[in-house]
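These notes concern the structure reproduced below.
Only one protein chain is missing from this complex, and each of the others stays in its spot.
Moving on to chain A:
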Amino acid sequence: MNYDRILIRYGEISTKGRNRNKFVDKLRKSVRIALTPFPNIKIEASRDRMYVLLNGENGIEIIKKLKNIFGIQSFSPAIKVEREMESIKEASLTLVKSLYLEGQTFKVTAKRSDKTFDLNTDEINNAIGGHLLTNIAGIKVDVRNPDINLRVEVRKEAVYLSCETIKGAGGLPSESSGKAMLMLSGGIDSPVAGYMAMKRGLEIEAVHFFSPPFTSERAKEKVIDLSKKLAEMAGGSIKLHIVPFTDVQQAIREQVPENYTMTSTRRMMLRITDEIRKKQEGLAIITGESLGQVASQTLESMYAINEVTNTPILRPLISMDKTDIIKIASEIDTLEISNRPYEDCCTIFVPASPKTKPKREKVNQYESYFDFEPLIQEAVQEVETLVIKPDREPHSEFSELF
């Protein structure tokens, strides 16, 4: 049996009151972008459902794409039939027959959002169930744990039949919550933070600090590869701002006592990121910090570092354990890239014993002997901004070799 449409359920959007249309439009846009390889499909969106009409396109490939779109609670491949009991029965039979393997059990779950339909749900269940039992030899009913659960949705315009409910990515539609800057180091945590922020509908731009010759081209490539993954999740492209950080980092080394260099470095990074945020008209900064994970992520450190800005700092991983973060990194396919062993701006110049409880007064005092502002402005001006697209054709420079 060929499904002719996929029914998409929104989940949380449905509760968003008057903003709902905006959310639905954003989701529709995400779906349209993700399904550009399938020119014949048609998207129909209403206030509480969306339908992708397949028009002969490859349903299995479309399902793969839909699984990654934020804002979809679940979806079901479905068949549309007329609101007429005989055609419902016949279509049900063909659909179940196409899935049935010997010895399997089934159940019918009817739902009426339109109560004007002649039969009530029990009567629909019985009529279809009976029809299936008499026409498929050996099939049995099991209402608790059926192998096949035939869902029958009676709606005003038609009746929809489906047998599977596939879990979606959840969250809110892409770019429905505004823009924020993601501080992307190359480690395991920051891409996960970016993923979780995007899941809540944030549009993100990544900021990476690059300190040649202390960090290598390969560290930069690593961040570009991570950004490709993020772009894929975002369903389009993503901006990556690469900040030349060598001069600032060297100035810190010269001006600040060793055990405070880490605190000061983070403060400078935050100041620079905040400047870029202003330019790009973002409203928040996202970091991969998890409370107490390393010296810079103690509450005291955050208090000392956060002083330089009052822009909201979002820390999606703040209360997560490392093992759980690693699990997500593996699921979203960034772990492998993050594990590449190159130094990044956070791992070079690590003092032997960084302050785990830095003081605001102290760090302010150390930084007061030198004017960092010109260096910060220079770094912001020299930022290299790349637009990163998902990695469909990897390293095309070598393509003729493969």
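Note that a residue touches a chain if its C-beta (ideal position, glycine included) is under 8 Å from a C-beta of that chain, and two chains touch if they have at least 3 such contacts; residues count from 1.
Definition applied: contacts and distances are computed from a predicted model.
Name of the non-displayed chain as stated in its UniProt record, restricted to "Hydrogenase maturation factor", "MaoC family dehydratase", "Cysteine desulfurase" or "Trehalose transport system permease protein SugA": "Cysteine desulfurase". The chain not shown here is touched by just one of A:Lys97, A:Arg218 or A:Lys357, and that residue is A:Arg218.
Where chain A meets the missing chain, the touching residues are 216-218, 221, 336, 394-395, 398, 401-402.
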